[in-house]
Every structure is written in C-alpha cells, then in structure tokens.
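So, subunit A:
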Amino acid sequence: MDFGEVTEAVMYERYITAASTYAHSIDHLFLLIAALVGFWLIVAEVVLFALVFKFREKEGQSTRYITGEEKELHRWITIPHMLVILCDIVIIVPAILVWYNIKQAQPPADRTVRVYAQQWAWSFQEPGPDGKLDTDDDVRTVGELHVTVNTTYHFELMSRDVVHSFAIPSFRLKQDALPGRTITGWFRPNRVGTYDIQCTQMCGLGHALMAGRVIVETQQDHAAWLMRNSNPSLAAQPAAPAPAPESTTMAEVRR
Partner candidate 1 sequence: MSATAKPIANTRSVTGIPTARLITWWVIASEIVIFGGLLAAYLMHRLGHPEWAASASHTNTWAGAFNTFVLLTSSLCAVLAHKAADALDGPRAARLLRLTALGGVIFLTVKGFEWTTDIREGFVISSGGFWSYYYTLAGLHGLHVLAGAVIMLIVASDAAKNRELQRVECIGLYWHFVDIVWIFLFPLLYIAR
Partner candidate 2 sequence: MSEQVQHAGHDHPEPGFFLKYCWSTDHKMIAMQYLFTGMAMAMIGGFLAYVFRMQQGFPNHYVPGFGLVTPGRYNEVVTMHGTIMIFWVAMPVLIAAFGNYLIPLMIGCDDMAFPRINRLSYQIFLLSAIVLLGSFLVKGGAFGGAWTAYPPLSASGAYNLTPIGATLWLLAVALEFVAFLLGGINFTVTVMNSRAPGMKMFDIPILIWMIVLATVIFMASAGPLIAGAVMLLFDQTMATGFYDPVRGGDPLLWQHLFWFFGHPEVYVVLLPAMGIVAEIIAVFARKKLFGYKSMLYSTWGVGILSFVVWAHHQFVAGIDPRMANVFTVTTLLISIPVAELVFLYIATLYGGSIRLDTPMLWALGFLAEFLIGGVTGIFLGSSGTDIYLHDTYFLIAHFHYTFVPIAIISVFAGITFWYPKMFGRMMNETLGKIHFWGTVIPFNVIFIPLFMTGMAGDQRRIYSYAQFAEQSRPALQHLRTTSTIGLLVMLSFQLIFIFNFFWSMRNGKRAEANPWRSTTLEWTVPSPPPHGNFAELPTVYRGPYEYGLPGRADDYWPQNAPN
C-alpha cells in the first residue's frame, strides 16, 4: 500500500490521476514492466556502446575469427536468453491477472448504466431513484455521466453506428463499442471529481470532438442530481412520439 502511494506520486500521478479501484493495478503492472524492460534496455545499450568503443578500428588491431558456434562464447547469448524468458514469465503472470480482474471477473453490480456511442457523442441511460433500468424515471443524458463514488457500476456499451471506444483515462478504462452488440464491463470510481471520457477508436469526422465527462459525486450529491433530473412525466413525454433510440441509428437515416 505504501509502496503503491509512493510510486504513484513519483511516477504516474504526474501524468494522470487514478480514480478507479483498478487504476492502481494497471499502474503497478506498468511500473513492473518498466523496471524489467528498462533493465534489459540499459544493459543492451551499454553493452552495444561499450563493444563499439572497445573494438573500434585501431592501428595494428586484427579481428578475431569467431563463428558463434563455440560453446564458451555462445553461452553469452544463451544465459541472457534464459533470463529474458524468465522475465517474460514474470510479466505474463501479473499481466494476465490484471486483465482477468478487470475484463473477465466482474464483481456484482451496485448499479447498471447504459452507454450509447454514436457519431460523435456519448449518451447515457441511468436508472432513476428506483435503481432499475428501462423504467419511466430513467435519466437520459448526453455527454455527461453522473456516478456515485465507491459504487460498483456495470456498463452496457452499445454503438448506434460505427466502432467507437469508450475510454476514461483516469479510470484506466477502455472498451470498444461495436454496433449490433452489447458489451458489458465494470468500474468502481473511488475519487470524487470530473474526468474526461474519450473515444479512442477512429469514428469519422468528429472523432476528436467526441468528448464526454464522467462526474463522480458523493452519495448525497448524486441522489440530489437524480431527483432533479428524473421527472417521470418529462421522461415519459419524449419517449412516446420519439422512436426508440436503438432504431434511430444512422443506418436508419441512410435508408
């Protein structure tokens, strides 16, 4: 825990805040890999430059005839090679563990939100005070996702047209949205604040403008926000004449 805080402060927090529970596990994996490959990089570069320096052309220096098949010399390749394999394993195991915890094992959800990607906006459907999706008090927003801190959220990710990617750098969250599919994932924000939502998959003209914000609020703030925005009468009203959001895809417009 202490180790984590120190390293974040020194290495990673400078670049981007960590606002979800799994952000640190990705950061630590990053640092682990950085340490291992950094070591190899430095060793290899130092050896490279040292050899170039030591064996630079000099008066009267003759070269040694080495085929590389000699056992005592090939050892110098084989031993580092074994160490590289060892490092690979040291990286693979935690990499898969981190992946497993984030993408495969989904902790039970406290709340579920629905995320729609379209050219070039994010829209969200959040359950109202009743906590259930697809009821009259659902809150539908564009560009802003309001969530409660320290709550496990599942998201159902959909695309209305092309491939997008739902990314919240501060949460270390990234998941492509595919048209015709619903992809579920999870996050658990643990720091109050406002963070960027990006689209990280080229989605056409306005790709760079497809910004959103996720607003992590305290329990009270979020409840207040929900009350303000989930007016069942308002919610029901546009729902009746407007076509269901799934059907207003651009594909529909095209036809």
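Picked so that all candidates are chains of the complex that A comes from, given by their letters.
The rule we apply is simple: contacts are C-beta pairs under 8 Å (C-beta built on N, C-alpha and C of every residue); 3 or more make two chains touch, one makes a residue touch a chain; residues count from 1.
It should be emphasised that the depicted structure is a prediction, and the values quoted were computed from it without experimental measurement.
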Report summary line: Every option in 1 or 2 belongs to the complex, but the one touching subunit A is number 2
Report task. Quick one: which bits of subunit A touch candidate 2 in the complex? Just the residue numbers, please. Result -> 12, 15-17, 25-26, 29-30, 33-34, 36-38, 40-41, 44-45, 47-49, 51-52, 55-58, 61-69, 73-74, 76-77, 80-81, 84-85, 88, 91-92, 94-100, 102-104, 119, 161-163, 165, 167, 169-170, 172-181, 183, 194-196, 198-211, 213, 249-251, 253-254
